[in-house]
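Mind having a look at this structure? Questions to follow.
For this depiction, one protein chain was excluded, whereas all remaining protein chains were kept in their positions.
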Amino acid sequence: MDRFELRRQDFSLDENQEAVREAFAEFFAKESPTSVVRAAEPLGYDEALWSKLLGMGVATMSLPASQGGDDATLVDLVLIAGEYGRSLSPVPLISHVAATRLLSRAGAPTEILDAASHDERIFTLAPQPVAAGRPQLVPDAAIAPCVIALADGRLALYAAAAPGPHVPNQGCTPLAWWQPDHRSEQYELATGSGAAELFAEAVREWKLLMAAALVEMTQSALGIAVEFAKTRETLGVPIGTLQGVAFPLTEVAIAVAGGRNLVRKAAWTAQYEPGARPELALMAFNHAVRTATYGTTTSAHMQGGLGFTVEADASLYFLRAKGWSALAGDPAADLAGIGAQLTGAVAQS
Amino acid sequence: MDRFELRRQDFSLDENQEAVREAFAEFFAKESPTSVVRAAEPLGYDEALWSKLLGMGVATMSLPASQGGDDATLVDLVLIAGEYGRSLSPVPLISHVAATRLLSRAGAPTEILDAASHDERIFTLAPQPVAAGRPQLVPDAAIAPCVIALADGRLALYAAAAPGPHVPNQGCTPLAWWQPDHRSEQYELATGSGAAELFAEAVREWKLLMAAALVEMTQSALGIAVEFAKTRETLGVPIGTLQGVAFPLTEVAIAVAGGRNLVRKAAWTAQYEPGARPELALMAFNHAVRTATYGTTTSAHMQGGLGFTVEADASLYFLRAKGWSALAGDPAADLAGIGAQLTGAVAQS
Amino acid sequence: MDFSRVELTPQQQSFAGVVRATLGQLMTPDVREHERETGDGFSEKVHLALAERGWLTPAWPVSEGGAGLDPICQRLLELELERHDVPDITAGTTLLVWTAVEKFAEPELRGKLKAGVAAGTARFCLGYTEPDGGSDIAAAKVRAVRDGDEWVLNGSKIFTTGAHNCQYTFLITRTDPDLPKHKGLTMFLVPLDTPGIEIQGIRAFSGERTNIVYYDDARISDRYRLGGVNDGWAVLHGPLDEEHSIGDGEDGLADLSIGRHFLRPLEAALDSAIGWARDSARADGSRPADDPAVLARLGRVATEIEAGMCTPGPMGRVKGSLALVEGAAELIDLTAPLGVLSPGAPGAPGDGSIDYAHRFAQGTATYGGTIEVFRTIIAQHVLGLPRPGYPGSKVFLPRSRAAAGTPQS
Partner (left out) sequence: MDFSRVELTPQQQSFAGVVRATLGQLMTPDVREHERETGDGFSEKVHLALAERGWLTPAWPVSEGGAGLDPICQRLLELELERHDVPDITAGTTLLVWTAVEKFAEPELRGKLKAGVAAGTARFCLGYTEPDGGSDIAAAKVRAVRDGDEWVLNGSKIFTTGAHNCQYTFLITRTDPDLPKHKGLTMFLVPLDTPGIEIQGIRAFSGERTNIVYYDDARISDRYRLGGVNDGWAVLHGPLDEEHSIGDGEDGLADLSIGRHFLRPLEAALDSAIGWARDSARADGSRPADDPAVLARLGRVATEIEAGMCTPGPMGRVKGSLALVEGAAELIDLTAPLGVLSPGAPGAPGDGSIDYAHRFAQGTATYGGTIEVFRTIIAQHVLGLPRPGYPGSKVFLPRSRAAAGTPQS
């Protein structure tokens, strides 16, 4: 990597991108206020809301037109995922989109893609390769009967009659234990090194979309804390005038601003120079996880005891920061992957 | 480990311990002001000062009376090392004491111990096992001709005619590249598993003493910053009234207070219940390294641009925080050792 | 300096055995389930059973309802209460308030309450914080207005933990709004069955329950006043200092850090993570414990716990909280996704102790004042830094916003 290469550094959204973002921002603001989020607890799924969201074409908009999509880019998708994160909506957006894109790339037949694009079946992705005889926790598998998994170097879709039982968790997401069941209907998507590559790319996309969601979730949590700090007084001054309050909030703002742009850069690069810097998505995710952990903790804390109560919206963000980011496994493990990329990259240059 | 065991929690110094601490505090305050520290740069050795310090009996005071010592405890030694750290004295105290104690435990003959206790030869310890054909950086080896090293499971003292050439470094310590030289005089101290255990214990003691030095060095740096924060004004108020200044300084104070006690507890435990919790010394060291890094960085930073200048004493501490703590290798590597101890300990309980 | 195991006399050994056996019997699955459901930090059954043995007031003589324990047995009891996870929030606030009641209550009330405290039937909670007041207790706005031999109370308090299980609340009120901030305050021990008092539960996301207590023309007799009128700050100081500092701790037996108990859930979470590292297998068949990077992260959390235990007084409070906040988040990452599973979920390490530690952690940064309050204490009293001159630190200023007593979330 030439660190002095002349590249454009344009992080701005164009009109179309801004329109996509605004449309979904409006959708989530209208359809998914925090009352909807709370009402869907503890499972974390609102079927009617999901149906409406699918109606916006979210599942397949990024597929090629030849497969019924609109050629929307990964940049569009991270904008949508960001608005989803901001609203904490109880829908399986990220799993379903990542799985659908994987199905498309793997050349799954039309009837499967059709099922994903409409309100028929929810698809998800098992984030770890299957280890024989050992179930794993799969995001959204408590509502998704269709799980894509890599087992013994073979990538396949497992479609069960019904999703698994919900496992209660901090983030109130539809998490379930899952393992391949020989009784499920199966569809082989790929084998060999192609299978592993397709799988790795799908997991990276899942993480990239989740990074977008975590960053914007943190922005929401920050907004609540800033409002509180403007109006709450102690010792005769608004607490926001105290550096002990203001400085941690600036730290969050800095992490959010950088994290948002890192997500955009990773999405753009994956879209327009695929394979060039696969570590960027992992960087965006790792940074977003830390941002969300620190940011939602700080947001709750700056609201004192109130921020520790269930009725404060700060709690919703705090519990999902870890509840979401932990779904794909230890986020720190990606750092070693990034390091491997770097040490290899230097070897090639 | 029973986390609810009824143990005493007495961190205080008794009269004798306080007397030891005070004696060395006075010595270093009188003999080693920062002007002496600066004058000894870049080598970091003041021969006259070292001679005076040996005159206090520091090299052998902790040996058994039967070996010419005074039965001073590891607790006494960490108090002395702390005062040394506070003063940044240009003397090879920690290496020499750790090496001398190792010689004593390994049953080295009287003439060798005599050389260590007087002003004849400086001893030091190669912190990593020798890898054939690969020199390693050894603390104080630019002034110490006598190096104890573990090579091929054999612990030996290598006495060269002269120390190696000084390698310039951030902390201005007498660091040198070193490897066993077949022309050096050699004395075998131990072989087999006993050798590895003796070596490991000596390295732990080196780290424990260094932990004490790093903690008290940080206390000194903190003191400078607190004085600055009391008197320096901005916007019409002393900067120490601003939480953005005061809170980081409290963070340093917290780390120093805890780190000091952790060093004491580790020293006491190694002295009175040897082998019971070997991880405590590594914990004390790892915590002290982080304390010194954060504390001296914060101290320098709170003095603004002035704290970044060579003439500010803050710089002396800042440069030695890493310059000292890096000598024994990657301090984070000890964390894995602590974790191994824990996972093993749980298996046994 | 001494960190040795305490050698017990035969009597002390036998006492230890009795304590363990008793607590083992008292802490039934029902009691644990009740605590998990309510988050009360209180079980009346257990509380009264401890009272029967004098263990609510272990240092008091047996003749006064205590257990007459020596310092070593007191400490033994304390450690075993912790080991058995006995819900004891209300027992703690009761003893804290008692120090003020003992000093300031009129003799008859004091006598009656002393017996009740020991018997477990008189229980006290802390009526300090107000919904829009935060950690600035001296800014209290709950009004107490004298009316003959009675006082009329109006306003509300928040975070009055245990109120629904207590008979009295230790209430800080404003009796003279025209005096400087710290001078117009008066303390009362208010019977919670007084008409006009309403208790409303609030849940923290740790599962703990606390309360808002509303005072709506609640009338209490002047005999419930503690100390002089407008002299409340001095009365409050004893219990507050005890809550903010180390207590005695001079016998070398007590925990050094007042944040020690914050570390307990982190120790439980760490032990769960250690168990996971030893006993589970990765896809390649290796154990997490075989991976030095995993060991290092466990080692880091353990180091922070040890440092937390070694950090004295109010510094230990900040350190305990931060070690827990950071350590719990790290253990969630390390064991992810297992670490976010709730207590009771199949496969949750330590039955959800990592998830719990992360949720519980956040409260420790505000208990008894935010860590920022403690940092300010450290800055001024440990480091000797100058005190900032905030407008409200010297005089009582009526707030421009939100009328007194309006709860706000």
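We call the chains A, B and C, going by the order they appear; numbering starts again at 1 in every chain.
FYI, a residue touches a chain if its C-beta (ideal position, glycine included) is under 8 Å from a C-beta of that chain, and two chains touch if they have at least 3 such contacts.
Remember, it's a predicted structure, so these values are computed and weren't measured experimentally.
The chain not shown here makes contact, within the complete complex, with A, B, C. The hidden chain makes contact, of the residues B:129, B:153 or B:278, with B:129. Residue-wise, the contact with the chain that is not shown comes from B:170, picked out of B:67, B:170 or B:271. When the missing chain is restored to the complex, the residue among A:101, A:207 or A:264 that touches it is A:264. The missing chain lies against chain C, touching residues 291-293, 296.
Counting the whole complex, the residues of chain A in touch with the unshown chain are 3-14, 17, 75, 222, 226, 229-230, 237-238, 240-243, 246-247, 249-250, 253-255, 257-259, 261-262, 264-265, 268-269, 272-273, 279-280, 283, 286-287, 332-343, 346-347. For chain B, the residues in touch with the chain missing from this view are 128-131, 134, 137, 139, 167-171, 175, 177, 231-237, 239, 242, 244-245, 289, 293, 297, 300-301, 304-312, 315, 318-319, 322-323, 325-332, 336.
Note that only the chains that are shown with their structure count from here on.
Distance from chain B peaks, on a Cα-centroid basis, for A. The centroid of the Cα atoms in chain A and the matching centroid in chain C are 38 Å apart. Inter-chain spacing, taken between the CA centroids of chain A and chain B, is 47 Å. Counting partner chains per residue, chain A has residues 242, 244 touching two or more of them.
Shown for chain C are the residues in touch with two or more other chains, namely 293, 297, 372, 375.
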